[in-house]
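One chain of protein is taken out of this complex; the other chains stay put.
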Amino acid sequence: MSIQEQYRKKAAELLSSGEVKLVIGYGSGSTPDRRRALFARTADDAALFHVDAACDANLSGYLVNEGLLSDKKKIGIFLKPEGIRSVNILAAESQLDPDQIVILGFTEENGTVSGLQGTQASDFTSLMTALKENRTTSEKEQALVDKIEAMTPQERFAFWQAEFEKCIKCYACRQVCPMCYCKRCIVDNNQPQWVHTSSHTLGNFEWNLVRAFHLSGRCVECGGCDRACPVNIPLRLINRRMANEVLDAFDHFSGMNQNQEPVLASFKKDDPETFIL
Amino acid sequence: MTKILLRDKLDDCLTRWHAAGFDVVGPVRKNNISQYATVKKAGELDLGIILPDRTLKDLFFPQTEPMFSYRISKQKIDTEEYLPPGRQRIIFGARACDASAMAIDDPLFGWDYQDTYWFKRRNETVIVTIACTAADEFCMCTSLKLAPDSTQGSDILLRPLGDNRGWQVEELTDRGREAFSRIEALLEESPAQTAALADVPIKFDLDLCREWLQNPENFESHFWKEISMRCIGCGTCTFLCPTCHCFDFQDEGDTYTGIRRKNWDSCSFALFTMHTSGRNPRSTQSARWRQRIMHKFNYFPGKFNLNSCSGCGRCTRECPVDMGIIETLQEITKLSQ
Amino acid sequence: MSKPFEPKIVAFVCTYCTYAGADLAGTSRLKYPPNIRMVRLPCTGRISPMFILKALQKGADGVLVSGCHPGDCHFTHGNYHARRRWTVFRALLNFTGIPLERIRFSWISAAEGVKFAELISSLTEDIRKLGPFEQYKAMIHETEAPVSL
Partner (left out) sequence: MTDNTQNGRQNIYKPAIMKIVAKRDEAPGVKTLRLEFQNPADHEQFKQRYRTGMFGLYGIYGEGESTFCVASPETRNEYIECTFRQSGRVTAALASAEIGDLVTYRGPYGNRFPIEDFYGKNLLFIAGGIALPPTRSVIWSCLDQRDKFGKITIVYGARTVADLVYKHELEEWQNRSDIELVLTVDPGGESPDWQHRIGFVPSILEQAAPSAENCIAVLCGPPIMIKFTLISLGKLGFNEENVYTTLENRMKCGVGKCGRCNVGSVYICKEGPVFTAAEVSRMPAGDL
């Protein structure tokens, strides 16, 4: 039985047994190569789920939709390792109770998907450790990061200026991100207005810096923002660079487990401080 | 016998238009995105793009624009208006859906009160549309009762020739005729075979949808919740929509000097309608999606007798969660059959 | 002839140490350049990266953030949190091309009037050499310009 069929069956069982009230997974999209979120409430709906290489979205963001988990009932959700990391972070930041989440985990490599053992976020600890040890999400991506780092500051500034100039402040990057759950984003606060809401280059620059900063040590590199961006800003490169930073400086790999302390809300007395005069 | 504009004469056309004081704008691919941008040479144009990522709206109603600056002193406030620069523009190679969209927004921006920023640019721009010979799976102009060669909003319509050597010229307005009189000498009179237009299948039944939307019973239908569950509330569909016209004012500066700007805003954002008191008339994403669909296909046509959609399909093409007008109207069509 | 470039530097400082250090520099009659604009805050832990962005937005050529030495925080560990925050924010600024010579961090205690005066002098000199932050200023200038479209 293919992974897809196994998981359809599993989802159907979860729903028909009443263990979960809802399963969030992937259904077919508007074109053959697109998958879109599918919310299954009955065992019949579960037959529409897809599990394949085209399932790229990190669906965990839907878990924090207002009121979805407030009835204490369980929800099943299809997640890739990044998604499981997001759930861990959301749990660590008290946004959800991980016991309410039944995970249908899968992973994709070179176009083939395979299932992951476990149903609770805590079942994947060894997977997380392995991910941290072999942090090789994409060498192509790291190469691009390295290329930018090799530039002079002026060149880097010009590079990002050209990218951010395209931004239209649609906030798709924020809205699609499971970590951006704030009811009112800093950019929407107007007393005081810290950063410009206008989408001129300066405002875009500020917005993207603030976004990247707020995701530092929290981003799980699912790539959702990058795929969502309608003007193709390579947001994953910034997120990648920041993930490298927290790993190198504080040995922090986001979303390891549900008790992990947020990197910017904790400290060690011997944290590096070579740059401080 | 019809007028023909040959592709290899395009550079000369641009030279003549530039000499006559026109800026020339057209589809350009740059920095991983395609959009309508000012060009100096015909070679910069990419006329093979089915539809630029960004819309024609950008040229009339930019994402952010300064309206005026202020300087406050004890006894007076000085302001300086920033009106669009008075430059004649020719948009060469617009798509019919984009051009139509401009005509759709005209009544809105001119409804009793004239939006200076919109109309100044509208009056200074000639839109030369090239009929589409190719479409992708998201194109839906025909579903909106428009077509790859719609003339709505265009000043000139160019029909690609079958042999790809150029275009057959259809002059639609005086403004278009005036602009093309500058290149009259470069046009040829010859019989021409135009290429077949793009085949854009009809995706939904607009009349049925309108009827369904007009029925007050359907306003509270569970359908809206189901269809918008995936919606993440970003502004992609509205900002990449050529007809979406909602905006915001923002003051930037300090207590004494600064600038008031007009920025795009989106009905998808929760804050769009939020009162200062915290009350929000459209407090859920489903209410906001319903508003978007209702506004485009019920309220707007009720007021201005035009659908606030020209069928470009960008909302669906670019949606991060694969939603969009096509799916919603297809579902409504199914519901009303 | 145009006036020589005088950098504008915004300093966000903790009131318990660096601000007192600056006081000490003043009462000790130590000389340091007048290019610094100090903003006094209760703790370095209060200094949000937003402040740095705001300073740049308002045309600063350099920013200094300064507080108590580790272990000396009036609120026991505000500066430890700040240290992590700056490590991360600094990396972000660096990656987006904001020269790190313009964004400086220091620990200056209430007793270090001399260190304060020397730091301000060397910082001002460094930024004077770098010149105005033209790349950022060009972006600011663009926001103040009339429409071109």
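Note that the chains take the letters A, B and C in the order they are written out, and that residue 1 is the start of every chain.
Quick note on the criterion: a contact is a pair of C-beta atoms (placed from the backbone, for glycine too) under 8 Å apart; a residue touches a chain by one contact, two chains touch by 3 or more.
All of these numbers come straight from a predicted model, not from anything done at the bench.
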Which displayed chains the hidden chain touches across the whole complex: A, B
Absent-chain contact - pick from B:D23, B:D98 or B:D115: B:D115
Sole contact to the chain not displayed, among B:Q35, B:Q168, B:Q250 or B:N307: B:Q250
Selected from B:L59, B:C267 or B:I332 as touching the chain missing from the view: B:C267
Sites on chain A contacted by the missing partner chain, in the whole complex: 190-191
Chain B residues that touch the omitted chain in the full complex: 67-68, 70, 72, 76-77, 79, 81, 83, 108-109, 111-116, 216, 219-220, 245-251, 253-256, 258, 260, 262, 265, 267, 272-277, 279, 281-282, 287, 291, 294-295, 298-299, 302-303
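Keep this in mind: only the chains that are shown with their structure count from here on.
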For chain A paired with chain B, centre-to-centre distance based on mean C-alpha positions, whole Å: 33
Intercentroid distance (Cα basis), chain C paired with chain B, Å: 45
Touching two or more other chains - residues of chain B: 252
For chain A, residues that touch 2 or more chains besides their own: 196, 198, 200, 203
Complex contacts: residues of chain B adjacent to chain C: 59, 62, 65-66, 69, 82-85, 121, 252, 259
In the complex with chain B, residue positions of chain A that touch it: 29-31, 34-37, 39, 57, 61-62, 162-163, 166, 168-172, 174-176, 184, 188, 196-200, 203, 224, 227-228, 230-232
Contact set on chain A toward chain C in their complex: 148-149, 151, 153-161, 186, 194-196, 198, 200-203, 205-206, 208-210, 212-213, 216-217, 238, 241-242, 245-246, 249-250, 263-269, 271-273, 275-277
